[in-house]
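Shown here: the complex without one of its protein chains, the others still in place.
Let's look at chain A:
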Amino acid sequence: MGLLSKKDANLILDPLADNNPITIQVLGICSALAITAELKASVVMALSVLFVLGVGNVVISLMRNIIPSKIRIIVQLIVVATLVIVVDQVLKAFAYELSKTLAVFVGLIITNCIIMGRFEAFALGNGPWKSFLDGIGNALGYGVILIIVGFFRELLGSGTLFGIPVLGDPIAKTGLYATGYENNGFMIIPPAALIVVGIIIWVQRSRNKALIEEA
């Protein structure tokens, strides 16, 4: 990476794997459970968080020296809420269809612990450029897990990807369903997400033993 120094590059790359916000920091689990029943919602959520965390981290970082520490959490909350409302209003005016898809996520973004977590842990103590990279990195790390979970849940639960049937028609019994395969209804309810995330954590830690906490 010629564009970024090694340290800067790590800010983006670390959260993708060894310091992943969901599987290692265990932040943002709530939204990972709630919206991963279909792949499209996962992608939309990942992109929304990418924007809000990227911009929010920069804003907080720029303000870091003037924020009174006593009310910093409230200030962070206001920044997130403002960003989300701005995005929501602009979309409602210029991309109405998309805004309806996003409506569900607005509340979830504001309360997403990854965003507050990164503001608190990183942006308050680092410069804007580093904070921006950290925000992008963490949002990507979050998004990757969301998309993996969404992929498996939609495929196994509904037999579709992005709403398009890929395994055949379950009612007319074509494709894979002709062999007696059935959709697993359990996959589309939230506990399934916990199991998929659990499997990802398991796979990740068995590949990288350094991640295993001391018992």
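Heads up, the rule we're going with is that a residue touches a chain if its C-beta (ideal position, glycine included) is under 8 Å from a C-beta of that chain, and two chains touch if they have at least 3 such contacts; residues count from 1.
Assume contacts and distances are computed from a predicted model.
Enquirer: Name the omitted chain as UniProt records it, choosing among "Iron complex transport system permease protein", "Monovalent cation/H+ antiporter subunit E", "Carbohydrate ABC transporter membrane protein 1, CUT1 family" or "Na(+)-translocating NADH-quinone reductase subunit C".
Expert: When "Iron complex transport system permease protein", "Monovalent cation/H+ antiporter subunit E", "Carbohydrate ABC transporter membrane protein 1, CUT1 family" or "Na(+)-translocating NADH-quinone reductase subunit C" are compared with UniProt, the left-out chain turns out to be "Na(+)-translocating NADH-quinone reductase subunit C".
Enquirer: May I ask which residue of A:K7, A:K70 or A:K209 touches the chain that does not appear here?
Expert: Final answer for the missing-chain contact: A:K70.
Enquirer: Looking beyond the chains shown, say which of A:A103, A:V166 or A:L194 touches the absent one.
Expert: Reading the full complex, the residue touching the unseen chain is A:A103.
Enquirer: Spell out the interface residues on chain A facing the chain that's missing from view.
Expert: Residues of chain A in touch with the missing chain: 34-35, 37-38, 40-41, 65-71, 74-75, 78, 82, 85-86, 89-90, 92-94, 96, 100, 103-104, 107, 153-154, 157-158, 163, 171, 185, 188-189.
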